[in-house]
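For this view, one protein chain was removed and the others were kept in their places.
The block that comes next holds chain A.
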Amino acid sequence: MAKHQLHLRDIILLALIGIIFGVIYFAAGFIYNGLTILLTPIGYGPMANDLTMGIWCMAGPLAGFLIRIPGAAFLGEFFGAVVEMLLGDQWGAVNLISGTVQGLGAELGFTFTFYRTYNWLTLLISSLTLTLVTFGWDWFRNGYSHFSGQMLITMLIARFISVFVFSGIIVKLIANMLQRAHLIKQ
């Protein structure tokens, strides 16, 4: 059987990772609403979405680091969305679309390093692709084309910082711990 293929155990693990992040995100949900309320009066309300983007995208890069098979990062992020939908999350099916977009963004980072190198560079590239791909989707979904150029640049930078801090630095710290515990198969 092909080595580079996801098996039942990996699929369950990916879905469980999606669930872990889903469970913990739930506790962080108030941050999004709080930021929205704070930023709306100064005209930067939608930036709450960019500032928290990194939090919602952590499952993908972590899955890619843990299970070093093409498609793992995508599925880790996507299953998170599937689980949320089946749990009865109100955003429901649209979650699947955002999950697909975020999964693609995370997966691209590993594709560009040919699934060989797994270090800071991988996470930097993965953060960049995540930022650009999710920004592209929000461009249509949240009507970014109507905003001023200055605001868009601020939002893009805010999104990159958020993605790099949460889906980069924190994911790398978790991956380091897993590495030290010899849980990552080379």
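In the analysis below, a residue touches a chain if its C-beta (ideal position, glycine included) is under 8 Å from a C-beta of that chain, and two chains touch if they have at least 3 such contacts; residues count from 1.
By definition in this document, contacts and distances are computed from a predicted model.
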UniProt protein name of the chain not shown, from "Rod shape-determining protein MreD", "Energy-coupling factor transporter transmembrane protein EcfT", "YdbS-like PH domain-containing protein" or "DRTGG domain-containing protein": "Energy-coupling factor transporter transmembrane protein EcfT"
Residue ranges of chain A at the interface with the undisplayed chain: 6-13, 15-20, 23-25, 27-28, 32-33, 36-37, 39-40, 43-46, 48-49, 58, 62, 66, 79, 82-83, 85-97, 140-143, 146-148, 151, 166, 170, 173-174, 177-178, 181, 183
